[in-house]
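The complex appears here without one of its protein chains, the remainder shown in place.
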Amino acid sequence: MTLRIYAIAYLVFLYAPIILLPLFAFNDATIIAFPLSGFTTEWFQQLMTTQALHRAAQNSLFIAVLTALLSTILGVCAARAGAMYDFPLKRGILGLVMIPLVLPEIIVAVSLLVVAVQIFDVGLSNWTVIAAHVLICTPFSIAILNGAFQNLDPAMEEAAMDLGESRWSAFRLVTLPLVMPGIIASMLIAFTISLDEFIIAFFLTGANPTMPVYIWGLLRFPASLPVVMALGTILVALSIALLTCAELLRRRGMARVGLKDKGGFI
Amino acid sequence: MVSPPLIYVLLMLAFPMGAIILFSFWTQEFMTLDTTFTLANYREIWEKPIFAALLQRSLFVSGCVTLVTVILAFPVAYFVSFHVAPERKSLWLFLITIPFWTSYLIRVFLWKVILGYNGVVNTGLIKIGLIDEPLTFILYNVNAVIITLAHAFAPFAILPIFVALEKIDRSLLEASQDLGESKFTTFFRVTLPLAMPGVVAAVLIVFIPTIGDYVTPELMGGAGGKLVANMIQTQFLALNNAPLGAALAIVAMICVTAISLLFVFLNRRWLRGRS
Partner (left out) sequence: MTGLIQLNGVNKYYGDYHALRDIDLTINEGEFFSLLGPSGCGKTTLLRTIAGFEGVSGGVVMIGGRDMAGVPANQRPTNMVFQSYAIFPHLTVAENVAFGLRKRPDIDKSTAVDAALDMVGLSGFGHRVAHALSGGQRQRVALARALILKPQVLLLDEPLSALDKKMREQMQVELMRLQRHIGITFILVTHDQEEALVMSDRIAVMFDGKIGQMDDPETLYRRPKTRLVAEFIGKMNFLDAMVKDADITVDVQGLGTCVIAPEQAPSGVTLGAGAVGIRPETLAILFDGETTDRETIQGTVAEVVYYGDMTYYDVTIAGIATPLNIAMKNLIGRPVLDVGDATTVVWDARSLVLLPAAA
């Protein structure tokens, strides 16, 4: 019982900052502090008219969509290889691919910065951010897709080939439908990570900032803080919606292959 | 099949890492890069006390964050694994992971609102009469950095421990009690050793990345709470001394890796010593 109370207290600790967000987003005061004064939607209206924000949002969406696609494609390759085939150095290679998960992000950021600017002199743009985001999102994609692929019986594709299908059509007719929920979940997660990522984007972003980089700029001006709260509220709501979709899809995928659900992502 | 992700990682990680190591042996004056091989950057890090102090503080903060995060996380992972009905486990995990995925920058900033001079904690404590003056030791120092990072990395610690606990065959616990151990001693003789791989994973997955965070110290740390990542960032983006920044990043990586390996090694010895 004490354990349950502790766990609930812990959840409160986890959610404390997020609960504050909408409070201040609708608060009719320019200072972010208690006590609250009154209700307003002014900060949301300001969001509508800020051109720089819209550009940042477009940038971030572009980056996040491409990151989601690319990291999921790489994730499918790795997860399928890991679940279905044996090859030399398998553990080592699969471990190496997961390394960006534990690497300090600043290391990823500065090393890619050096390569892009000093060695190849390609200049910073959305593409440098995408390259880095794919690198850090791929391990998450692999982790999610591993779940989908490991539940697959390798005999399943063989059965399809035994029944006359080619290697590719066996994959398309049998494996793909079974892992589809995992693929969509992976894309949603990668999209969410990329949309929210700041540490690397700050180093690698080009002339047009991404959304978090833009927010970072706003944080320095106290007058713009209520707008940040409003923006944050929208982003949090969006993230929760996306994550809920991803989770529901993951569960549907498990149910489709008739498995009992045993845990969440990763 | 595995080659596309492997090639990508090699291209985007191994190659840049090599580049940055090479870079750390060069020097830079304003915008001109001098590519003669030199240990000057490392010498500077070794000789100027500011770098050692920053590194020390960074490792201390990462260590504290890891300790706090893992100790706070273990009971939650234990609760979800052992006391939550199977069909509700994924809901709990989902609730635990959600805050982790949502706007990192704004979350950090909100801790400032919670811990600040006119923040939630202070106004709350004054209202219920526990204190007269706002507390000042909870913002713009190392404490604030630790609290915020412990919050940010919580799911990272809970998930691996949860996975390890889930793998424990429940009949082992019954066997232990059948052989005369109490519930309490069973926890220490069976559950904890078997959960150790998860704890080790949690420690590494929190300890290593926290060293690279510069947002939290920047927003929460005040003047005395800056860490090595802030210095790396400054060298690269403000001072245009990328080689020194690179050397600093490498030194930080080496320290973290060495401590992690030592931890894994000590843990193995401890587990072997027990069995």
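Structural remarks
In order of appearance the chains are A and B, and numbering begins at 1 in each one.
Just so it is clear, contacts are C-beta pairs under 8 Å (C-beta built on N, C-alpha and C of every residue); 3 or more make two chains touch, one makes a residue touch a chain.
Small disclaimer: the values here were computed from a predicted structure and weren't measured.
Touch, as defined at the top, links the missing chain to these shown chains in the whole complex: A.
Between the chain not shown and the residues A:94, A:148, A:174 or A:213, the one that touches is A:174. Panel shows chain A; residues 153, 155-156, 158-166, 173-174, 177-178, 256-258 of it touch the chain omitted from the view.
Following the convention adopted for this analysis, only the chains that are shown with their structure count from here on.
Chain A and chain B, compared by their mean Cα positions, are separated by 19 Å.
Residue ranges on chain B touching chain A, taken from their complex, read 1-6, 8-9, 12-13, 15-17, 19-20, 23, 33, 72, 75-76, 78-80, 83, 86-87, 89-90, 92-99, 101-107, 109-111, 113-114, 116, 118-120, 123, 151, 154, 159, 162-163, 166, 204-205, 208-215, 219, 229, 232-233, 236-237, 242, 245-246, 249, 252-253, 256. Contacts from chain A toward chain B in the complex involve residues 3-4, 6-7, 10-11, 13-18, 20-21, 24, 31-35, 73-75, 77-78, 80-82, 84-85, 87, 90, 93-94, 96-97, 99-108, 110-115, 118-119, 131-132, 134-135, 138, 142, 189, 192-193, 196-199, 203, 212, 215-216, 219, 228-229, 231-232, 235-236, 239-240, 243, 247, 251, 260-266.
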